[in-house]
Structure formats: C-alpha cells, structure tokens
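The structure appears right after this line, and notes come after that.
Heads up, one of the protein chains got dropped from this complex, but the rest are sitting where they should.
Showing subunit A:
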Amino acid sequence: MKHTINELEDIASQVRRDIVRMVHGCQSGHPGGSLGCADFMTALYFDVMNHTTDFKMDGIGEDLFFLSNGHISPVFYSALARSGYFEVSELATFRKLNSRLQGHPTTHEHLPGIRIASGSLGQGMSVAIGAAQAKKLNKDHSLVYVLLGDGELQEGQNWEAIMYAPHNKVDNLIASIDYNGQQIDGPTEKVLSLESLQAKFEAFGWHVITSNGNDMADIVKALHYAKTLTGKGKPILNLMSTIMGNGVDFMMGSHKWHGIAPNDEQLAAALAQLPSTLKDY
C-alpha cells in the first residue's frame, strides 16, 4: 500500500471538493456520478495502478486507465491533477473556452493522462480491450483498467466487447462498473432494467467480483484482489456499488444531480460537508 486508508479518504474528500467547485465554476457538468466514483478513482490513481505522471501516450510498461462514461470527467480531471499529471490550478478552466479540460475527456487538447476521447457512451470497453491486446503483443505485463457507467451498459457495443474479451482471454483487463442504479431519466430499473449484471457477465465468461465503491477500505481491497486474478485466462469485472452524489447529502442517491450544477448556496452547503485536505485549487 502506497497510502493508508485514512490518507486515501482524505484525498477523496479533496477530489470531491474539486468536483463540486469545478461544476459550480462553469455552471455545468455532471457532479452525481463524479462524486460516486471519487473513492474508486482515488484508490486507482493513488494506490492501485502502477503509473507515471510523465505522460506518454503509448503507456508501455505502466498500467492504463480508460474512462468510458466520459461525462464524469470532473472526477477524472481531479484525480489526474491531484496525482501530478498537470497543475491543479488548471481545474479552474473546466468546460471553459480554450481549456484542455473539455466537457468530456479528449486527447484533442493533449491533456496529460487522457488516451482516448469518451462521452458518446459504450466505446471505452472496446478501446480498453485493444490497449490490453497491444500490451500482450508487446509482452508488457502491466494492466488495463476501464470504468463504465451502469446505464451505459444499455449501449449495444458493450455487449460485443463483453463477448469478445473472454473468448480472446483478455486477462490483463480489469473493468469496473459504477453500479449506482441511476441514469438521466431516472432509476435504471425503470428506464431499462439491467437485471443481474453479475449473472450476465459470468454467463459471458468473466470473473466477477463485487465491491462497495464508496468504502475506501473495501474498494482498495477489491482492486488489489482483482489484480491477483489477472493472467488466469479471464477478464475481471469489478461490480462496484456506489451511490450517485456520494459525500454531499442533498445530492445523494438521486438521478436529479446527474447533470446539474449547484448554485452558490448549494456549493457552500456541499463544501461544508467535505473537509479540505490538500488545499483547494
């Protein structure tokens, strides 16, 4: 472990402050899913992944991460900045004209840490599989991580990729699903039910583990366990329960904060619940 659980929780608190401040700063963006994945992204970038902040696109010899549900860009940008890919002050430019921090992540503006554009849903799993297969061809034993939203699984391309990875023994891939049960128009079970994701992935040939994505100790443990499952012929799925908006009481557990920004009063109320641990940008 590179950090204690307490240290990681402190970082995640700062990441959450960044998220609400970024979204407030431009009065747009997606705070709900970002907050829900703050613990996961902190665990990944500060503890689990072997990576360097001296960014090279090919990422040879290091673990790679792909964000398929690109709309939770605030948590991605904060994790990248806080772990040293670029200056945290640049977070203030989120979604503003001439920024490298576009509404959805892109390589187009050459922001260090981003290896593919995402936002149009359903594409990240395929890209991660390709990157994982390139690692195998390169005899590079590092791993590939990808995060998908649960509502995003309604996109058909995912199921092409989910079918492909076990057939081709892409066992250097750890996919996580942000299983919060919410999407723009309401709960997933009302919009288009996902049924049992565990059973579905297992039927396709994945090794499925479950975790609580908002319990730092549990998510760190789950991801380290997932690493031990790599190289055994199956891709690994971390079915990660989260609460949309986690960490800000009035944003929690509702699709209503999927894609709206807090006003000044709501920002103050949110920040009062999130201790500043690394100094605000």
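Methods note: contacts are C-beta pairs under 8 Å (C-beta built on N, C-alpha and C of every residue); 3 or more make two chains touch, one makes a residue touch a chain; residues count from 1.
Keep this in mind: contacts and distances are computed from a predicted model.
Considering only "ABC transporter ATP-binding protein", "Transketolase family protein", "Succinate dehydrogenase flavoprotein subunit" or "Fe-S cluster assembly protein SufD", the record for the omitted chain gives "Transketolase family protein", by its UniProt protein name.
Residue in contact with the omitted chain (choice from A:Gln14, A:Ser34 or A:Thr106): A:Thr106. For the options A:Ser78, A:Gln123 or A:Gln266, the residue in contact with the chain missing from this view is A:Gln123. The missing chain, though absent from the display, is touched by one residue of A:Ala131, A:Leu148 or A:Ile177; that residue is A:Ala131. Only one of A:Leu67, A:Leu80 or A:Ala161 touches the absent chain when the whole complex is considered: A:Ala161. In the full complex, subunit A makes contact with the omitted chain through residues 57-60, 64, 66, 106-108, 115-120, 122-135, 137-138, 140, 156-157, 160-161, 163-164, 168.
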